[in-house]
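The complex appears here without one of its protein chains, the remainder shown in place.
So that you can tell them apart, the chains are marked A and B in the order they are listed, and the count of residues begins at 1 in each.
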Amino acid sequence: MTVTQLGMPKVFHGTGNIAAEESFTSFAGRELKNEQLRANLGFATHTIRDKRAKVVGELPDWELLRTAGSEIKQDVMARLPELLEQFEKNFTERGGKVHWARDADEANQIALDIIREQQAEEVIKIKSMATQETGLNEYLEENGVSAVETDLAEEIVQLGEDKPSHILVPAIHRNRSEIRDIFLKKMPHIDKDISDNPAELAEASRHHLREKFFRNKVAISGANFGVADSGTLSIVESEGNGRMCLTLPDTLISFMGIEKLVPTFQDLEVFLQLLPRSSTGERMNPYTSMWSGVTPGDGPQNLHVILMDNGRTAALADQVGRQALHCIRCSACMNVCPVYERAGGHAYGSVYPGPIGAILSPLLTGVEAEENNSLPYASSLCGACYEACPVKINIPDVLVHLRGKDVDAKHGKGEEGNKRQAPDQMDAIMGGAKAMFSNSTLLSIAERGLPAGGLAAGRDHKISWLPGLIGGWTKYRDIPEPPKQAFRHWWKKNKKNGPKQRAASDRVDVDALIAKNSGLAEELHRRHAGEAQEEREEAQEQAAELKKEQRREPDMVRREEDLLKGQDDSSNGTTGEGTSSQEGND
Amino acid sequence: MRIALFSTCIVDAMYPRVARATVDILERLGHEVVFPPGQTCCSQMHVNSGYFDDAYSIVKNHVDAFSDWDYDVAVAPSASCVVSLGHQQPMIARHAGDEGTAIAAEDVAGRTFELSKLLIDVLGITDAAEQLGSYFPHKVTFHSSCHGMRIMQLGTRQSDLVRTVEGLEFEELPDLDQCCGFGGTFSFKNADTSGAMTADKVKNIESTGAEMCTGGDVSCLMNIGGALSRKGSDVTTLHFAEILASTKDNPLEVSGPVALTTTTGGK
């Protein structure tokens, strides 16, 4: 654990699989060269994105639900100590045991102790972000306990000795034939003639795991929600492996970040609407389980929950960044993110990828941990994530805030105050630009250099203040030829400002004009809306054709055919393809 | 009405023709345009790059430049920069502990409009051909910049105005809501990812068969145009103000691609 201090209360950062070992920039640069990965990701994110948009559009009160979700989570953060104690009291009164873990190691140790008490050598697991965060599987392995992932995608990742690349569809980077090969290699009793049809592969998984569900006495889960006023825990899933783990074993250990609470059972009415639609693009996921302590004769009789800090209090101390703790792990931000779509989940280093990972990971570890300071820059700040977030986390604002923290740290004003770095190229660009942008006379002089200098002449201060005019830009784009004359010089020569001040009688009542014209934009929009919609559909079709031509791999063609089949199905009143594994349990 | 023009730094230095088009449109409508000479930049590049301390003096400069003059509204041919005024400048001033500048920044931002918003919501323009005499006999597609679309909630104002230009053939752009990959310093700090995004945007633009791609932020258009040029495409980019400013008497000349200096790629 890193402890840092800056004339402020101590902040305790998290440990585990939440720090990038390599910068996002260099990892992404490599991943972008993998055409198959990019094709898989593009297909996956666009499919889920479209489904989400459709089911969100069904709810007339979606924005009101988002508002309520955001407010409930703000309330949780403000009253966290009280709610944690209330949850503990209620869960304990109903026969459960609550443990507290300051960091990843402590959480893992608590779980191992319980497992040893039960003398178990194998445990079954429900997909859980929290245990990925703590690196529980590796820790148990080192201590002689094997942890069996039971979610299909996690199973594929585990058997393939691979890493998840998406919190919702962790094996999205694998195609069916790769999965078949993994199963053939790793499942002892599998039919050697199995095809790569997903239904057959799922069937193989069912048989492989069924015996393990019956045999094992200890299960480990995350938790989507913990309810303070009823002591309830909840798991949202699709395949039924969650229900198996939550129902059949004697002992259940649930890892839960301290931020996953909601105050009242009634609050679930909001999140049970927000989560599935945002995450798998379904009206509801196939299965949701809730339990409030022990029920005699029904389900595990030995119930544990591990309340985990692991950097959450550090995130909470950040007044701008604390909203990242509102996250319900739906992955909508990933699916709409143009950066995630190209770079993929692995490039983010941490178990939390995508836009939310780009803020959450550095908040949990501190922006100075390993390469986590590269994450806040992994965004064009397009804002698609904020728009999609069901609890309105303003990810772009937090990204910018964290960039500020990174620059402060670089300049020796970070949490680890002594780490001042030598000025770099960005410092030079920003410093030069600051001087000119703070003083129009200096800027005007610099602009005189535009026509004469052009670009060949000097890559020094003359062009440094133009955003992007360095190597990375010219790797993919040309630079426009500078104009002969900057606008301010043209203005000075050809136009003239009137006097600074005017008679009061010359002033116009702008508010009155705006009131008069209210509705005009809407009217104009409507005038073109029908035409625009038709054109848009036509344009999308054309683009789809174009993309099809560009993708000739048999896998991709088959995927498209499946998708089309799915669409045909849904037009017949049944569902298309789509759901997935546990919705980012944490 | 007296309208103060905030040209924005990139238009001032790289695309003066866009500011001139903006002046042209507003004067055609009979308004007085002033150009507060102290202006430079909104500070967005510094803010988005995390240089909050440097940004502070730029914010102060902008607030001073625009508080000093008496005008009814200010206008900028950029949604992104206008968003920065209201969204980032007060934050930066408060970050520096300067509440006075924060309040002054909010005041200036409250009076500064993005061009299409000014034209429609304040000046009541809904038909560019009729009310501005706009004429542009070309096949054009339109890229919707993220900040206007998502933060400012501009809706379809810019493209709706473009659609009302006489002679113009409008082609809808597929994946309209997708970022072009610019993102300020993102475009060179994460050049590979940015380049991949831009490449997809360019493919979509080319699929429309349009001669040119317009939009409301020259930074995005510079990015898209730079990639089109690198690809050797004949498609060019231009700001929608240039299209609105073009008339039958004084048409915008667009013979061949807009001149671009080709530089050798890479560092």
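Criterion: contacts are C-beta pairs under 8 Å (C-beta built on N, C-alpha and C of every residue); 3 or more make two chains touch, one makes a residue touch a chain.
In the analysis below, contacts and distances are computed from a predicted model.
For the chain of the complex excluded from view, the name given in UniProt is "Lactate utilization protein C" [choices: "NADH dehydrogenase subunit E", "LLM class flavin-dependent oxidoreductase", "Lactate utilization protein C" or "ABC transporter permease subunit"]. Every visible chain touched by the undisplayed chain in the complete complex is listed here: A. From the options A:169, A:358 or A:375, the residue with contact to the unseen chain in the full assembly is A:169.
Touching the chain that is not shown, out of A:112, A:129, A:148 or A:227: A:227 (per the contact rule at the top). When the full complex is taken into account, the listed residue touching the unshown chain is A:316, out of A:145, A:316, A:407 or A:520. When the omitted chain is restored, the residue from A:102, A:411, A:502 or A:525 that touches it is A:102.
Residue A:288 is the one among A:221, A:288 or A:394 that touches the chain not shown. Listed residues A:31, A:239 or A:535: the one in touch with the omitted chain is A:239.
Seen from chain A, the chain kept out of the figure touches residues 9-12, 40, 43-44, 47-48, 60-61, 64-65, 67-68, 71-72, 74-75, 77-81, 84-85, 88, 94, 99-102, 106, 150-153, 156, 169-172, 175-176, 179, 198-199, 201-202, 205-206, 209-210, 213-214, 227, 230, 232, 238-241, 243-244, 246-248, 258, 265-270, 272-273, 276, 280, 282-292, 295-299, 301, 307, 309, 313-314, 316-317, 319, 322, 559, 562, 566, 570, 573-581.
Convention: only the chains that are shown with their structure count from here on.
Across the complex, chain B is touched by residues 24-25, 28-29, 32, 38, 338-339, 342-343, 376-384, 386-387, 400, 402-408, 426, 430-431, 433-434, 436-440, 443, 447, 450, 454-455, 465-468, 470-483, 485-488, 490-492, 495, 497-498, 500-502, 506-508, 510, 513-514, 516-518, 520-521, 523-525, 527-529, 531-532, 535-536, 538-540, 542-543, 546 of chain A.
If you check the complex, the residues on chain B that touch chain A are 1-2, 7, 9-17, 19-20, 23, 32-41, 43, 45-52, 54-55, 57-58, 60-61, 65, 68-70, 72-73, 88, 95, 111, 117, 120-124, 126, 146-147, 150-151, 155-157, 159-161, 163-164, 170-179, 181-199, 203-204, 207-208, 219, 222-223, 225-227, 229-230, 258-267.
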